[in-house]
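Note that this complex is displayed minus one protein chain, with the remaining chains in position.
The block that comes next holds subunit A.
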Amino acid sequence: MRKREFLKFLLDNSVWIIIVVFFTLNAFLTPKFFTLLNFRNILIHSSILGIVVIGESLCLLSGHFDLSVESTLALSAVLGSMAVKNGLSIPLAIGIMLMSGMLVGFANGTLIRKLGLNAFVATLITYIGIRGTALGIVEGKTIWNLPAAFCFFGAGNIGILPVQIVLLAVLYLLFHAVLIYTKFGRHVYLVGDNQLAARISGINVDRVVITVFMLSGLLSAFAGLVMAGRLNSASPLFGTGMVFEAMSAAIIGGISLRGGIGSLFMALGGVVLLSSISNVLNLHAVSPYWIQTIRALMILFAVTLDSLKRRLVRYEE
């Protein structure tokens, strides 16, 4: 019994254990890896993806896909940059960005709950449509040279810490607390675990799902602000392909695609692990093209661990 519990603990925390092993190995194998400067690089590299993964994880925990995250990110960056370039104040521009994200999320949630579309189909529509809108607004062009204050979230520093790292930490702590300690968080898990049971028990499933998608849109839009700041530009092609990275990170972190299982803290582990792997490949000057292959193997590994974990707690079925 003790052994079983220990094994379950290992499986529950597998990402972070893998990260510890990975870091220890590379401390010896990869020159310049085990330095503060490099850790800083890894975390900065994690920040944008990390913020998107919070939203994606909320959706996955509630039992839904959100494919539209990367398009929302691009639209937000483009809209905000257009706004500041046209003389709007920075707070107003940021307000527009965040609103655009929540609107996309609201559209996703409404398509799913009120029109009865499958989440994959609904967010595929916005994934394509919102990317198209971002491209259309600026006719495919990139906007350069944004005001320094606008770039604060993506390039600023608070003391010695880059704002991006602070944001990553704050947002993860915040959303982790929301998921674990609040009634809303519990309802997200319950809807993902058994939507019918949640409904029969009086949970307002429509409200939970629409809120989750709006939060996902909000976070993606915020990631767009960070990316525009980091690159001091806004391109309608921002974040292309990022949805797959976001899902990979969540799955590697142990969030079940069937909903209801996983934690945000583990998803963060998935993000950090992915960033560390590409960091190491970079330091070894391995062609970045191989990262996809490695990511695929990571996912395979993660889902194998997941099924092992399921078998450990299962009584029947």
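As a convention for this text, a contact is a pair of C-beta atoms (placed from the backbone, for glycine too) under 8 Å apart; a residue touches a chain by one contact, two chains touch by 3 or more; residues count from 1.
The rule we apply is simple: contacts and distances are computed from a predicted model.
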{"item": "Choices \"Aminotransferase\", \"Sugar ABC transporter ATP-binding protein\", \"Sarcosine oxidase, delta subunit family\" or \"L-serine dehydratase\" - which one is the UniProt name of the chain not shown", "value": "\"Sugar ABC transporter ATP-binding protein\""}
{"item": "Residue among A:Leu11, A:Val166, A:Ile261 or A:Leu283 touching the omitted chain", "value": "A:Ile261"}
{"item": "Options A:Val15, A:Met97 or A:Ala198, residue touching the unrepresented chain", "value": "A:Ala198"}
{"item": "Absent chain, residues of subunit A that touch it", "value": "181-183, 186-187, 189-190, 193-194, 196-204, 260-261, 313-317"}
